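A single protein chain has been omitted from the complex, and every remaining protein chain is retained in its original position.
Order as written gives the chain letters A, B and C; numbering starts at 1 within each chain.
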Amino acid sequence: MTRHIHIVKVHHLTLSFPTRNDPNPKPVLDDVDFGIRDGEILGLIGNSGCGKTMTSLAIAGLLPENAEITSGSIKFAGKNLLEMSPRERRSMLGKDIGMIFQEPSTALDPLMVVGKQLEEVLTAHKENIQTKEERHKTITDMLELVGFTNAEEIMNRYPHQLSGGQRQRVLIAGAALLKPRLLICDEPTSSLDTVTTVSILQLLKELCHNLHITILFISHDLSVVRGFCDRVMVMRDGKIVDRDTASDILSNPRNAFTAELLTNARLDTRIMGFEPIKVDYTKDPVLTATDITAGYGRRLFERGKNKDEKADNKVLHDVSLKVYPNEIVGLIGGSGSGKTTLIRSLLGLLPHSGKVEIKSPRIGVIFQDPVSCLNPAHTIKWHMSEALEASGKANEIKGEGTYKERKAKALARITAVLEICGLGEEHLTRHPNELSGGQRQRVAIAMCLIQDPSLIIADEPFSSLDASSSAELLKLMTDINREQHTAFLIITHNIHIVRQIAPRVIVMSNGKICEEGTTSEVLTNPQSEATSKLLDAERQIHVILPVQN
Amino acid sequence: MQGKTGYFVGKLIELVVTLFLVSLLVFIAFSIIPGDTARVMLGPDATEAQVNLLRQQLGLDKPLVVRYFTWLFGILTFNPGTSYAYNMSVGELIAQRLPVTLGMSVFAMLMVIAISYPLAVLSARKPGRLGDQICSVIGHVLFAIPPYVASLLMILLASSMFRLITVGTYVKPSDDFLAYVVCLLLPSFAVALPKIAMSFKFLRSSIIEQRASDYVRTSKSHGLSDLKILIRHVLPNSNVSSITIISIILSDILGGSLIVEQVFNLPGLGRLLLAAISRRDFPLLSGIVFYLAFITVLLYFLSDIAAAITDPRIRLK
Amino acid sequence: MLSSKTKYRSPEASAFYTAGMILLGIVVLAFLISLFWTPYSPDATDASAKLLAPCIEHPFGTDNFGRDVLSRIMSASKYTIYISAAGVAIALILGTLAGIPAGYFGGYIDKGIMLLGNSIMCFPGILLALVAVAVFGASVTNVIWALGLVFAPTFARVCRVGTMEIKELDYITHARVMGVKPYRIMGFHIFPNLVPQLLPATVIGLANMTLFESGMSYLGLGVQPPDASFGKMLSDSQAYIRVAPWLVIFPALMLVFYILGLYFISEGLRVNLAKGGKR
Partner (left out) sequence: MKSNIIKSAIAALAFGLMFTSFAGCTRKPGNVDSNAVVGITQEPGIFDPHTVVAAGDREIIFNVYEGLYKYDSKGNLNPCLATDVAISDDASVYTFTIREGVKFHDGSDFDAADVVYSLKRAAGLLEGQDGVALVGELDSIKDVKATDDGKVEVTLEAGNTELLSYFTTGIIPENYDNCQTAPVGTGPFKFESYNPGQSVILVKNDNYWQKGLPYLDKVTFKVCADMDAGLTELATGSIDIFPYLTTDRANQLDKNKYNILSNGSNMVQIFALNNAVEPLNDLKVRQAINYAISRKDVISVTMDGAGVELTTAMSPAMGSYYDTSLDGTFNQDIEKAKALLAEAGYENGFNITCTVPSSYLIHVNTAVELASELKAVGINMEIKQVDWATWLDTVYTGRQYETTVIALTSDYAPYDVLERYQSASSGNFINYKNDKVDELMAKIPTISDTKQKTELYHQVLKLLTDDACSVYLQDPATITAVSTRLEGYNVYPMYVQDMSQVKPVTK
């Protein structure tokens, strides 16, 4: 085989979705022109809808039926793909070009065991003549290669019996099974947690080197790309706006848009300078939780299922913690460490053993998802007055007077609180879907504030927000902390944030508190394995992964 | 396959509890029907003494609880008593009528599957094409035609336009099986029509949905042919979601048959039911209602089991 | 979600709405006019004008009593609309009252309510309605109650499933943490968000209820003569199907128009909900 420097050459590709009403729409891909060098890892970065997925689908030949390539060509190993018959193109998939996708949870047929689905890759290609035993061997070998020690067992499992990371590994195994020359990875890690992400990236890197597979890596997240790719291209509105080696583009962005992406990836640049306030630890804590054990009950006939999982279904084991007035505490831990269960127990939403003492009539809470944090059926004003009524302090605030007067007083209070949270009167009559994510989180905080809580628990409030919104939200929270003397318990996986604003940090792992102390101490000198793991993963995302041979 | 037995046992207990409740509902309903059964049986001119005598013979003078358990025992041993009106075993009566109603339901179901399935597959291949749109529109219209109206229109069409007389007479399957099938074809088709539309619509959207799913994309990227993806992935998955619909369709078909029988003058359970209603035939009525409900509950149960067998997510949680 | 600004209509949904509104409009118009005027009294028999084919005096012909079919169809649409609307209202109220608490509280409340609902759903619907009417006697009120009861579990299911989804959302958790009372959460926080799902279910419920009602009337266990209903008109005219096909065709058409119109509208709502959700 002749070796081409560029295994794929995309030549002035323009693609659009013409409809009957609009035969000449704005192209989705506009004069896209690039090459993928043999053996490299090429990153393709851009916001959603910029055309990066369409580019990959065009190369793979999996474009939607209504897409039309108006000009350009795609060459794979010197052959023009666009001139091939559908049958020829299909036979290339899996054999020459492999793909993995974003959502490992739905990318496998739920009705079929994993081994069978992998076997289909082999049987789909007729030139690949193998006996059943040989196929079995190929699959187990590949599963071992992607990091399964129990390949035989994995083959007989259904997708739902695997974790997200495991599924993604299976998908990688499927894509790499016939040792294709090009592997297209479309956001393969965006639904995985940090630790898993790191291990998947590690695996891809190994595949690239050991099997000599070229990788086109698509992502919206620059931080992932940074240590992983050799070269990076940035796309915007169907055009490639910037391209460079990974180290150059990230350390020294020449393009404004690249720079913007970069800042979004690095929250820390914006949140410098929030000085944590002093806390008096001699005061009575606002929240005291002792020996909390909780879990999810089993249904009557589920007993005896999953015998390997044992009868113990407790997620939390004897967790005790305290939050002092006016304090900001960070609670960190990997996924499945029991953070969410702990919060639900603290809020009294889950049955649990142990004791929770709260030194205030209410604790406020804000959640991760700004989409579902507000009721879409009602206006902001309704939300606020509902919170006010529920706090039991409505009458106190409304005072005596006619219905109208009382209503006016309540409204005044609502506007005042909204203003604290940076929302004007014009927002009162809006519905949640007319607000941005950051604004909604503010409304959620305002709803907490109007109840006058001594503690607000924030469950991953930043993870769905972009960098600037997160920074504003953080500022708001510190302001409130300073001015209203409200304590915060912030649950997050972002160690940066904790480092910046929380003087004290609690680390959870496997349903237990494994470490607790001042932030600087814990993060610089981790005592527990879980903490170091978290720190490692965080660090690894930002440094070049070493290749293990 | 751990947990499988547990799931099935759970479903089985659910089945038994539901059946118990159903039996209670049936019994209570029929115990509060106005009208004195004994009086009805004897006719208007019977003397009070005659009526009382009969009431005793029928056990109508016993307390309700005793009657319930006697009835429950009888119905569970497929010996639900003697029909007042026919003076025959209710089980025997129902068994005689069952071939009509059940036969119609089975044929109708076969038609639903045989027609809607291939059409849905074809239609879903190219959604939005003319053929697909025609099928969808016809489907909507058929969906809106009550089975008995469809029967009437069929009779009208056949008799006045083609000068054919369509209503054959009922032939027992034991006499001539082919003739039995033939005489039930048209009524079954009438019952099936709206359900064909329903199942077509559901299957079509389910196939379209499955075809757009991630695992199909994965399979495509593995280089599988469209046909293979359809047969090995898309259809099994859409079948899983169709199983519940099919059980609902079956129960609807059963109900629809009751009315259509009337239009085609077939001696099925529907007619027996109406006769039982008008003659206050409590054992017969409760027998029909209970066994029909029993069949439906069983169908739901079987559909749950079928879903669990095909879908490992239900079976192995 | 319901504010006009956010209302989104896909062209497909619009086509469904238009078709549905036209078909439904025919029946509703007939009903509205019949409140004030019908060409003849719908119940007035005329032995000298039996089984007339459609003509100028009787555009839809006359039946075996010499009653004007057009007038009867107009007055029959009244019962169709009235029964389906009242029945759905009952089913909706019962279903909501049972379904939301079942979904919200879960546990034994849920199990109990659903067991009852499931055992009602174990009977083929028409069978249950027939038996209920047979037990309590055939009258419009009883038909409405029977249908309301038969359909209540369907609505309960929609409410229950919807509630179970919604109650997991953060804003409900938030409300619970804020200390909002359960009845308020169910009534003011959850219910308004169920409306988009209940709406197509309600419309399709109207159609299905009409299917049942006409079936029952066909069997003589629904609307009672001399009042006109489509089902009864059809069963009465079956004997004359060869000599007077208009007796079958016109009521059948009106019945199908009504049901089809409702199906189209519900389909439009459903398409909108699906598309709107995906946006």
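Everything below uses one rule, namely that a contact is a pair of C-beta atoms (placed from the backbone, for glycine too) under 8 Å apart; a residue touches a chain by one contact, two chains touch by 3 or more.
In this text the structure is predicted, and so the values were computed from the model without any measurement.
One chain is not depicted; across the entire complex it touches B, C. Shown as candidates are B:Ile75, B:Met111 or B:Val191; the residue that touches the absent chain is B:Met111. Between the chain not shown and the residues B:Val17, B:Leu185 or B:Ile245, the one that touches is B:Leu185. When the omitted chain is restored, the residue from C:Met74, C:Ala138 or C:Ala156 that touches it is C:Ala138.
Taking the complete complex into account, B:Leu122 is the one of B:Leu122, B:Ile245 or B:Ala306 that touches the chain left out. By the touch rule set out above, subunit C reaches the unshown chain at residues 43-45, 47, 50-51, 64-66, 134, 137-139, 220, 224-226, 238-240, 242-243. With the whole complex as reference, residues 34-37, 39-40, 42-47, 49-50, 53, 85-88, 93, 96-97, 111, 114-115, 118-119, 121-122, 158, 162, 164-170, 179, 182-183, 185-186, 189, 262, 265, 267, 271-272, 275, 277-280 of subunit B touch the missing chain.
One rule holds in what follows: only the chains that are shown with their structure count from here on.
A straight line joining the Cα centres of subunit B and subunit C is 22 Å long. Within subunit B, contacts with two or more other chains are made by no residue at all.
Residue ranges of subunit A in contact with subunit C, taken from their complex: 347-349, 362-369, 372-378, 386-387, 389-392, 431, 433-434, 444, 447, 451. Those residues of subunit B whose C-beta lies close enough to touch subunit C in the complex are 17-18, 21-22, 25, 29-30, 32-34, 140-141, 143-146, 148-149, 152-153, 155-156, 159-160, 251-252, 254-256, 258-259, 262-263, 273-274, 277, 285, 289, 292-293, 296-297, 300. The touching residues of subunit B, counted against subunit A in their complex, run 2-3, 6-7, 9-10, 13, 213-215, 217-225, 228, 232-233, 236-237, 240, 310-313, 316-317.
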